[in-house]
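Note that one protein chain is taken out, while the other chains of the complex remain in position.
The block that comes next holds chain A.
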């Protein structure tokens, strides 16, 4: 009997295995049929890296990973490449668009650029910034936002859940680039960003950081940089499915390796760098799952102009610099403006390289070159005025830069528009009626400059105040500034963060210029459409810049005092209550009579003392007589003490046994 069972068992296993295989195969076939019958699109993943020398001898490295998923109706669909966590998030919270950035350091608009697409899209305010557009009726958005912040804080190991409270987020309608009534915007300027946020971010990539370009992300090198911004962008629609863009922008200072004595000539020379010198690693091939993987080196227009002056041309080894590896392609920007040279892109296909033949692209400079980056037309900065912890004012100043004339030269409009969006937490109580605008140092009536304003004032402990303002300035102004007074709020002792004396951060204001756009235009090429990064750069977007984060010190109460304050205050109230009641209750006439009657009974001092003495002697007699009696209960006392001690010992013993 036993042997037959044993013989039959492998047979059943075998058949069930076959059945499973058939089912799986049929599923796969079925899937393919569906895919081929609909659009022939699949989940895709691309990885790209753009390197760009900056005028101040730093290097910008911009990693761009894109995962896409075609639209599918089935919930709980199995994904091949696309991170399931994100797909579920999009489905659950009905996200149409989402952008989340973790940034450490401040983007330097003066020396790293403000008007080229790279800086315009990728410069982010310090800390965490998050906005989302939902595909939901207006009443359900807040609920969805709260859920989303919690989910994301779990995914990215960050304190994004602080954005859940209604004091932390606002609902801008038109102050930002994306205009939607179903948008929520929140920022945590003090969030520290480190590897614990990067690791879950990398986990969303199909190859993680084991292969492909992501393997370059050597933690000590990328966190050593001047600026570090890790971003996640989501677009979801019924037509195109979900597009997930993950970008990491770092600004690094390459190690200067010079042979010989540094001389004045060397000082102006750009530092030589290569991928190896910056990331301590070489590119050992692409992620096997990636559709495309390429590295770009960009020379921006300022640098290209300098090269043209030298007559260097676009070749990859000219008299100004040498690229260590020959590029696969050189892409030149198509510039419509005459007399302005255009930026150059050198493309390297990673697919050609492998572990045995790693790619280590770099630049070796031969001649010192000085150029400036394309600045934004206006330089926006924000600062606090006033001293003390009672009140102050916030000022935003806009200063036209040299490049402003370039922007204005083609359009002979006489006014420039600027949109300011600012969120202030509730404990910064802004008096919006005190808004003053100064142009060239002179105060002008608000109505002359403000074209459109919408204010949602802060509600104490409920919501932050947000200000959206569209201003129209004359183009020939030298400076513009606006100032608003505010009162500093006083918080409850529990509402202060652990280090209360450090102060509170006001998130960056966003200043955008709807009249100015930034985009790169490359000659139409089929290959360009394959690269999501270049497509991003070609997109026409309005210029936008972030101002500084403000640090507002707030007055602190004495944190160690609650009990003292409670007792003191209650004492004063008790004093009031008691003494007033006493004054009302008192009947002076009766008291006088009482005093009189007491006087009649008054006994002299000596007789009283005598009687006291007598009393004491009597008492002592009684106690001595009682001592004999008290000797009796002593064993009782002893017994009680021993009993308690016994219980204690037993309890201790038993609790120790466990």
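In this section, a residue touches a chain if its C-beta (ideal position, glycine included) is under 8 Å from a C-beta of that chain, and two chains touch if they have at least 3 such contacts; residues count from 1.
Operating definition for what follows: contacts and distances are computed from a predicted model.
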Fill in: Candidate names "Trafficking protein particle complex subunit", "EKC/KEOPS complex subunit GON7", "U6 snRNA-associated Sm-like protein LSm1" or "GPI transamidase subunit PIG-U protein"; UniProt protein name, chain not shown
"GPI transamidase subunit PIG-U protein"
Worksheet item: Looking at A:573, A:594, A:610 or A:649, which residue reaches the missing chain?
Response: A:573
Worksheet item: Of the residues listed, A:171, A:493 or A:542, which one is in contact with the missing chain?
Response: A:493
Fill in: Residue among A:138, A:455 or A:535 that touches the chain left out of view
A:455
Discussion item. If the hidden chain were put back, which residues of chain A would touch it?
Written reply: 387-391, 426, 429, 431-433, 453, 455-461, 465, 487, 489-494, 555-558, 561-562, 565-566, 568-569, 572-573, 575-577, 579-581, 583-586, 588-589
